[in-house]
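The complex appears here minus one protein chain, its other protein chains still in place.
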Amino acid sequence: MEQPSVAPILSLNNVEVIYDYVSLAIKGVSIEVPTGGMVALLGANGAGKSTTLKAISGLLTAERGEVRRGEVTFLGQSISGMMPQDRVKLGIAHVLEGRRVFEHLTPEENLVAASAVRSRHVMKRNMDRVYGYFKRLHERRGVASGYLSGGEQQMLAIGRALMTEPKLLMLDEPSLGLAPFLVAEIFQIISTISKDEGLSVLLVEQNAVAALDIVSHGYLIENGRIVMHDSTEALKRNPDIQEFYLGGAKGKDFRDIKHYSRRKRWLT
Amino acid sequence: MDAVLLLESAVNGALVGLMYSLVAIGIVLIYKSSSVPNLAQGSMTMLGAYIVLAISTGVGAPIWLAIPLAIGVMFFVGIGIERLALRRLAGRPVIMILMMTLGIEIFLRAGTMTIWGGTSRPISLGISDAPLFLGPLLINRAYAFGAVVALAMFGLFVLFFRTRTGVVLRAISDDYTAAWSVGISVERGVALSWAMAAVVATIGGVLWGSVQGVDQSLALLLLKAVTVAVLGGLDSIGGALLAGLLLGIVEGVAGSFLDPLLGGASRDLVDAAMLILTILIRPHGLFGRHDIERI
Partner (left out) sequence: MFFRQAGIFHINYAADRALFPIPADRWMVGTLLALAATAPLFMNTLYLSSYMLPWLVWTAGALGLNLVLGWAGQFHLGYAAVMGIGAYAAVHGVRHGIPWEIAVILGGLTASVIGIGFAFAALRVKGLYLALSTLALQFVMDWTISHVPAISGGTQATLQAPDIRLLGWPVTSDAGLYYVALVWCLLVTTFMLNLRRTALGRALVAVREKDYAAAVIGVNSFYYKLVAFATSSFIAGVTGAILVNTFYHAVTPEQFSVDVSIQALAMVIVGGLGSIIGSYFGAGFILLMPGAMNTFISWAAAQFGLSLGIETLAHLPQALYGALIIGFLLVEPLGLGKIYNNVRDYLLVWPFGYVKK
């Protein structure tokens, strides 16, 4: 496995998250995101992807969760125990799963609200930048966001995150419920932003095919544990990944299903 | 009944209605910026008036000094309510939050009574009792003054919700988690909304206190305020203004018709009926937002 040459912007070291003092959601997750790089975190439902992101952005407390062990380091500084707004100020932006735009506000007001941690005079500049990337938002800036289409809402959610001037953008399932061509368009834009501005991206996806097209590295998480980490090319070549995440296996019969469960067990 | 008398009760009703809106705006402010229904606004109004009295009679400060001082005190009372009572309830079911504001209502009202006693005291703003003549109509000077203040407050808050802070507060009421995710300090936003509501309550308390004296009945303005807030739409400032006018006029006119028929106290009945009809016919009020519910 090749190591990224640059110093990581974000690293998780053996992080363990527990909800409600009882249920262990992720168990000893270690992840690194290289500065300016794009990394994917892949996994099935309930594998712990969203929890990992919330541990980084500090949104766990709202859901009665806490980081019980391990350390989250951002730009060489430990951020465990920081309030969410302070993390945003440092440059961590989290695009929530299911878009979660402020429905009763217009897109423009969404962007204004999101600039709460940045000073007033950079707001206009950031807004122009966001409208530059997402032309459609500019056209629809005056209607209530609840009435935008799914794709437009996702663009707004990403644009909103960009308003906070992030150094690290974390996206939680941006492809959820979107048509494939929209997924391609949004991923293209993310990749452009990353290249143009040196933005680091941590992408959480179930749609592994689309995700592996734009990232350089991928982590595979299952049952709250990282089970695989490699470059995109290596991941794409891996027969297990092909079979379980890329839909590569064809013509299964009953024996293959048994085989599937055996291989899954090996993975965890 | 002649037309002049009817018009007179309508105009005075409208002015009173604007003063109702002044109390209602506290409910709207908090709902608009944190989606918390505030049933403690009535007792906050009462507490504000008592604090003004305490400063002006206790310390001997003139009224124009006592009011801003009381506003300052109430600002921190509002922040304290958020910090002590509501912060831990964020994200709980609405029944708990509603019960909490009811508990605060009881606590503040009885606490105020415990400290200052229940006898009604006057508060004087130096407005003369002589009515204002508008053509053939006699208009209560104190109500007119209250209405002007109410209008000024409305202008202020409409402008406020266009500012960046105002937009941030509206964002919080839409989605707490999403607000956290873009770096909004939700706790501070909610605290600010309670502080503003407490400030408005002080102003409302002083105005109402100067009209009817400062006593426990100030807390009963809650029913009127809730009616106005719901009728206007819980998150609409302009709605509260219009609904206040409407309720005031209906109350004034209906009162002068119904009181002789029903043997008095028909105003409360009119309020309750307006509230029920609004909720049954148009729950989101005249200008309130529709809440979208997802399965």
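Things to note:
A and B are the chain letters, set down in written order, and residue numbers restart from 1 in every chain.
Here, a contact is a pair of C-beta atoms (placed from the backbone, for glycine too) under 8 Å apart; a residue touches a chain by one contact, two chains touch by 3 or more.
Since the structure is predicted, the reported quantities are computational estimates derived from the model, not experimental observations.
Taking every chain of the complex into account, the absent chain touches B.
The chain omitted from view is touched by exactly one of B:Ala54, B:Leu69 or B:Ile106, namely B:Ile106.
Remark: the omitted chain is touched by one listed residue; of B:Pro68, B:Gly118 or B:Pro136 this is B:Gly118. In the full complex, chain B makes contact with the omitted chain through residues 37, 85, 88-89, 92, 94-96, 98-100, 102-111, 113-114, 117-118, 223, 226-227, 230, 234, 262-263, 265, 268-269, 271-273, 275-276, 279-280, 283, 293, 295.
Basically, only the chains that are shown with their structure count from here on.
Separation between the centroids of chain A and chain B, computed from CA atoms only, is 44 Å. Listing the residues of chain A that touch chain B in their complex gives 57-59, 62, 83-85, 87-89, 93-96, 100-105, 109-110, 112-117, 120, 123, 146, 160-161, 163-164. The touching residues of chain B, counted against chain A in their complex, run 90-91, 164, 167-168, 170-171, 174-185, 235, 289, 292.
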